[in-house]
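For this view, one protein chain was removed and the others were kept in their places.
A, B and C label the chains in the order they appear, each numbered from 1.
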Amino acid sequence: MMSKFSGVWATFEYLDDTCAAIKELKSENFDQITTHTPCPRHEIDHALGSPQSRVPFVTVIGSFIGFALALLITTKMALDWILPVSAKPILSVPIVVPIAFELTVLLSIYFTMGGMLLLILKDTFKHQVPKSSQYKEYDRFMRDRFGIVVECQEGDFQKIENIFKKHQAEEVNLEK
Amino acid sequence: MKSNISRRNFLKMSAVGGATLAVAGCGSDPIETLFPLHTPPYGYVSGDSIHFATTCQECTAACGLVIRTREGRAIKAEGNPDHPINEGRICLQGQSILQALYSPARATYPSQITNKKSQIISWDKGKQLLADKLKEVKDKKGEILYLGSPRTGTFPTLLKQWINGMGGGTVLELDMKPVNSLKHANRIMFGKQEVPHFALDKAEVLINFGADFLETWLNPVQMTKNYTRMHKFQDGKKGRYIHIAPHISLTGTNADEWLSCPVGHETSIALAISRILLNKDTAGHLTINEKQELKELLSDFSEEKIAQTSGIDKDVLIKLAHNFDRNGRSLAIAGGNCNAGEDTTLLQIAVNILNYVAGNIDKTVVFGADYNFGGANIADLETAVKGMQEGRYQLVIIENVNPVFTLPENSGFKKALKAVPFVVSFSTENDETSELANLHLPTSHFLESWGDGKPRDGVYALQQPVMAKVPAFDTMELGNLILELATLAGLDGFKSKDFHTYLKTAWKKLHQNLGISSPFDKFWKQSRQKGGYFQKFTHSIATLKDEVYKLKFLQPPAKAAGLSLLAVNSNLHNANAKGANRTWLMEIPHPVTQVVWDSWVELHPDTAVRLGIRHGDLVEITSTNGKVNAAAWIFYGIDKNTVAMPAGMGRKVAFPNYKSSHGRSKLLPVVEMDLKIEEKTVGINVMDLLSWRKDTLSGDFVFAGENVEIKPTGEKAYLVTMDGQNRKDIAVPDIEDQAGFGDRSQKNRGFVQTMALGHYEKGHEEDLKKHHLRKRYYTLNRKDKTSFYDPIDVNVSKAVKRAGKETPVYNDPYKWEMFIDLDRCIGCSACVAACYAENNIPVVGKDRANVGREMSWIRIERYFETNKQTGQLETYYTPQMCQQCDNAGCEPVCPVYATYQNPDGLNAMVYNRCVGTRYCSNNCVYKQRRFNWRSYKFPEPLQMQLNPAVSVRSKGVMEKCTFCHHRIKEIKDQAKDKGRNVIDGEIQTACQQACPADAIVFGNILDKNSKTSQIKKKTKRNYKQLPGLNFQPAITYLKKVNHNNRKA
Amino acid sequence: MSQLTYGNINDKVVKSMEPPGRSWMVSMLMILGALSMGMFAWAVQIEHGLEWSGINHPIAWGVYITNFVFWIGIGHAGTLISAVLYLVRAPFRNSIYRASEAMTVFAVMTAGLFPLIHLGRAWYAYWLLPYPNQRELWINFKSPLLWDVFAISTYMSVSIAFFILGLIPDLATVRDESKGLKRLFYSIPALCFRGTNHQWLHYMRGYLIFAAIATPLVFSVHSIVSWDFAMSSLPGWHSTIFAPYFVAGAIFSGCGMVLTIMIPLRVAFPGFKEIIKLKDLEGMAKLIIFTSLIVTYAYAVEFFIAYYSGAQFERALFWFRPFGEMQGFFWVMVTCNCIVPIFLFSKKVRTSIPALFVISLLVNVGMWLERFVIVGTSLAHEFVPFAWGTYQFEWVEIWITIGSFGFFFMWFFIFVKIMPSIAIAEMKETLTPPFRRKNDE
Partner (left out) sequence: MKNQFIKKHVYFLLIIPLVILYSVISLANKPDPSAENTPPAQDTTVTENTVPPEFVQPVEFSHKTHIEKGEIPCEFCHIYARRSVNSGAPTMASCFGCHSVVKGSDEKLQAAIKKLLEFKPTGKSIPWKKIHDVPDFVHFSHKRHVQVGFDCTECHGEISTHDALSPLTMITDLSMGWCMKCHTEGRQAFRGEIVESIRKTRGGKIVKQAAAQQPDGILLGSKDCYTCHK
């Protein structure tokens, strides 16, 4: 997957420029877009067509596993060595509730984290970014600059560069 | 009882796996060493306990003991059930003899003291030294003074012979208990100088003029047994006990009625009652002459007059007298420290007259028993002291008595002792007197020695060693020492090899005299197994002597300016101060005051308010002889012009020097670098206040009536009481309670429940109705389907079915339950001591008791209630231990199953699983769990007393009463060997075994014929504590039955 | 006051992470001193048993459990602010949430120590976990303490995860703002975060789920902590209102602690004055009023029910609390928790920094005492009058308590120096992004 990258990346000072650029790129059918923003902005999301994250599904799986685990350990452990306490039933529902809740939460959180990581990795592998040190060392994305990376064939370079320029990009870099 | 005797001399102190070590802390297990026995005694089985019958020599009561030994160590003292006097029970002091046997205060080696320097010497040298001295005395025709503890049986004969052989001298048996007055009174009245048998059990009404017969007076165990027989509730009846005294101790608190009188007024009250009876013309058994003479003798004591002087209402006296007139089924007694004034003998005579007039002589007061109580009288002692000072005695031998401590300073004893050229101590322990001796030859403890005793006519009690000598101590048996000294000093007539042989010879003679048909060997063996040879005594008829009529009874003393001090004995502390260095007796709270590790002075609240003293203040008590500071303990159980202090405190107690932050800044670290055993004085010696006074007729020491002044020092005393320290409550606002007595009632929480005699059935019906109402919310019977949960066995079997596993059987065939009869319980705390001994419970000391770290698994709760009708103070006792609840609070909250419901229905506590969250303790509504706040140290060699069947708990572990489940286990194991179930009564918990009132019954509730089942079926007095919480405890209490005048 | 922009937020935050100055060093020394004293005290306690703690026979839980509940309560504010206020989009949340979340993590870490400290045999604490062992023994799930084990460990995991999750973009920011070794150092925890749209997409989704899950967790954890008490049978503990009451109390104390921390933070780093606005602090103050009223209501209800139900033991206990031997604790508690926060109704007080600080400190004291009153007085005055007791603080527990503050502040002091104590990305979200055309779109 980590093949050679060929594409264009540009930085912007203003958000509205960035959004406009993205919209235009979209309309030109460039889908392999990666943006950089210092903070999450819905404007970008809207420009990108409001993609949905699949993280919740992973969470749900985690929660089910947690719940099942709780049921399992409470019953199995109670029956393994039967020690009655205070005439309470050996197996009882109330004792499962807090344990089940906590384990459900615990595992869903772990799964959410794992899911986030995996999904981010998956998307990142799908959308290549430049390998150049200039891109890698560009350190204003987390500060106050917006960036757009478009993966494309060498033939489209000019077209994209024009779009970026049109939207007053600060700098535009071409990478093969 | 399993007794086994022979060859115990071979028992070496080498226990096989003397495993009583701590529940593991961290770190690896150290390698243990296994010492095999050298030669096993016959019938010895490692790991089994062997019981030896012997006789207690703590006092002259000479109760029969059964000592349980494991691997050759004595671990528990119990009463000998075959013994006719104590019937299987012993008192608190008797329980604590093991602490005397393994006392850290015991003398380790023979030593010679020259120029105040103690030097260890060998036994041979020590004996030779003394023998030379004896020879010298014999040649110089000097005299020997032998001060010994009171003994009966063979030894006094030997001693007398020995002293005479040594050129003569005096033998004085030192006993501070005022019993001589009783003997003298009987001599004057009936010509019989003896302690008669008081048949409390045959009386219906008992009037007691201050005798502490449930604590120390005569044989308290026997008295308690008989008292319970009289006072227990049976067939709708129970005896009545009226206490007339200036002070209520434990004995007085058990009375149905307490009539307070000033000190010294008892005689006149007794006489007034006699006079009422005489005038009543029912005393038909008296001859006309007797009547006439007595009437004349008592003419001065009209009820009106006495009512005026004593403050007891005339009607009360008349009612009392009428009540007392039971045709020989009543009894009046007097005695003890509380009555020990200068006219004690007259009081005893007055009581005798009362008994005589009521026709009790030969019915409830039976002569012929000739109980052996008491020692030398003070007059003889005075002579001896004088003799010592004047140089009459060349040699003084002191054996196991502590006159320097127990006699007041102004007796001059200490000074006189210094004037004696050579003082030898034979005492087992190092004490204040042995310190002053020139030579200390420590004798063995009586549990290590041979001996015998004759507590009363017809009882020949044998005392045999129950174990080899405690290895830490190089001692010699007293008898052997005396015999060897005789040989060394060149005395004739002491042929016996050792005292054992001597004793056997004496018993051979006894065997002949008694005319027993069986051969001597069999007799000897049986005696050793049973603890002696027991017969009934022959009654002798008592007739009134004319001497009585010549007596002159004094009018009651006029009201004194100051306060009268009573130095009272209790079952924990007595004037002989023998147990005063035993930590159990310090740690067990005094039943009435609940004070531990301290002396106190009891004051009436009115007096306290008058003097500006509040409860717990440090007060200064001044008499003509001295001045001491003690904590004020204020309650209504004492006359307004009287104060009381415990006798026999103030000795040095060896105890680990656990550090405490008491009295320091709480920010400064307190760190314990090393733990040493230190000797610390506990309490104050009341003798410092008393004068050297004696009863004129009998020579008993005067304990009552010393004139003292009390004033506050302005400081708070460091007084530790175990009754819940800060018990201010809304019921008694502090403003009204200026003395700070507080509300020490049970706040209607129903721990002790009572019912009135007569309508008790009706009362219980009402209670049952209440129970019935409660049933709507929960049920007492879990088989009932209204219960929230299934019964435990159903629960378990359901779970087992699901698990598809083994089938543990629940509640089959045993479920242990206990019944505690509060009508019988007198609060004596013998059970507490037994529990300490049985379960390896550590002693924590004053500082720790102060911060709630006491470890006792059973406590006697004492509640003071005020009778709403009479306004009188009423005291209730209830023994509280783990209630072994079915729906226990402790179990479900333990996160690691360290406590759970065991198949026998006990709340098991697995020490080694415990991590110490202490939630169980919080959730125990009876507050019966104890936590090991630290690893406690058992001062050497006290650790030898530890019971190997019970783990010693280490720091961080919760513990509690287990119903002595190691005993249950042991008996179950034995039953299993025999292929049967446990028979009812086979298992006795330690507390049950110790209870002289038989208040505790323990057994299997699933056995239809067991005693517990029977009680459950029959009784109408049963109740459980805190039933509303539905913990379903396994301990059922039986309500106390009160006479009508008490709160119902 | 300059306008906040994307750029100068970064500068301000990065400036706060400059090498520590003298005041930081001196404070740290004091903190470490307190901590080492606490550790010494704990060492002594492990060696000698719970000997020099004031815990005693009726009051078998004392300062340690009080501290535990106190710290857990503190630990609730952070998650509440980061999760609950995130869900309800409270505007005053963003500037203070990072520091309060750090506070949560450290408070829970501190709280987590106390069950261990209070154990009689702390070295066997692992027995509380359900791990397969050669003894074949499991644990008793019926015990509320075990629920606690699960709740606290879950809460700790979740709050740490939440904290770290929130930190990632900001660590990336710091990485990009720094050079050399420092850049390398921050690049590892920053996990290659560069603010791409994919990263932000899943990140934000995950963050929302975290917040959604953490919200019930906050309530459940303190409910379960309260059940440690409520599941027992003691008067004063056995109460149905405990769960909501404890949760409200936890938020109350947590908000107090947030203010206690934020106000000095604002003073220490002048740059934060523009980020942590007075309005934000005022928001916290309003939360304090709200929760204080809930807590006050709970006190009142407890007393009313004890009085009106006529239950004997309850009544006795609720008389004992205000008028018994330990009344001092109760009255200070009432003053701090019920009376002092009333002053916050005044806008003048609410906007005065010193007043806010003092009130927040008093709230902390009051809430500590509240827990002590619940733990201590209930145990002191139970069913058996013979086993009533009282409490005396002893040196070990005092020093362990002081040490626990040391432990907490040590982490916090380290945190402010090595991590951005303001949530940069979230602050930026609240700002108007740089638009070329101001009123466009």
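In this section, a residue touches a chain if its C-beta (ideal position, glycine included) is under 8 Å from a C-beta of that chain, and two chains touch if they have at least 3 such contacts.
Quantities reported herein were computed from a predicted structural model and do not represent experimental measurements.
Within the set B:D124, B:E435, B:E678 or B:D973, the residue that contacts the chain not displayed is B:D973.
Only one residue in the set B:A908, B:L942, B:C961 or B:A994 touches the chain that does not appear here, and it is B:A908. Of the listed residues A:M77, A:V97, A:L117 or A:V172, the one in contact with the hidden chain in the full complex is A:M77. Where chain C meets the missing chain, the touching residues are 132-136. Of the residues in chain B, those that touch the hidden partner chain are 12, 14, 16-17, 19-24, 29, 31-40, 45-48, 805-806, 808, 900, 902-903, 906, 908, 910-913, 949-952, 962, 965-966, 969, 973, 976-980.
The rule we apply is simple: only the chains that are shown with their structure count from here on.
Comparing chain pairs B-C and A-B by the number of C-beta pairs in contact, the larger count belongs to B-C. Centroids built from CA atoms put chain C at 30 Å from chain A. Averaged C-alpha coordinates put the centre of chain B at 56 Å from the centre of chain C.
Across the assembly, chain B contributes 889, 892, 894, 897 as residues in contact with two or more other chains. For chain A, the set of residues touching two or more other chains reads 78, 80, 83, 85-86, 88.
If you check the complex, the residues on chain C that touch chain B are 40-41, 44, 48-52, 54-61, 115, 118-125, 127-128, 137-140, 142-146, 149, 228, 231-234, 312-313, 316, 319-320, 323-325, 379-380, 382-390, 392-396, 398-399. Of all residues in chain C, those touching chain A in their complex are 5-7, 10, 130, 136-142, 146-147, 150-151, 153-154, 157-158, 161, 165, 169, 172-173, 175-177, 193-206, 209-210, 213, 216-217, 220, 224, 227, 424-426, 428-429, 433-437, 440-441. Listing the residues of chain A that touch chain C in their complex gives 13-17, 19, 33-41, 43-45, 48, 51, 53, 55-56, 59, 73-74, 77-78, 80-81, 83, 85-86, 88, 92, 95-96, 98-99, 101-103, 105-106, 108-110, 112-113, 115-116, 119-120, 123-124, 127, 129, 139-144, 168.
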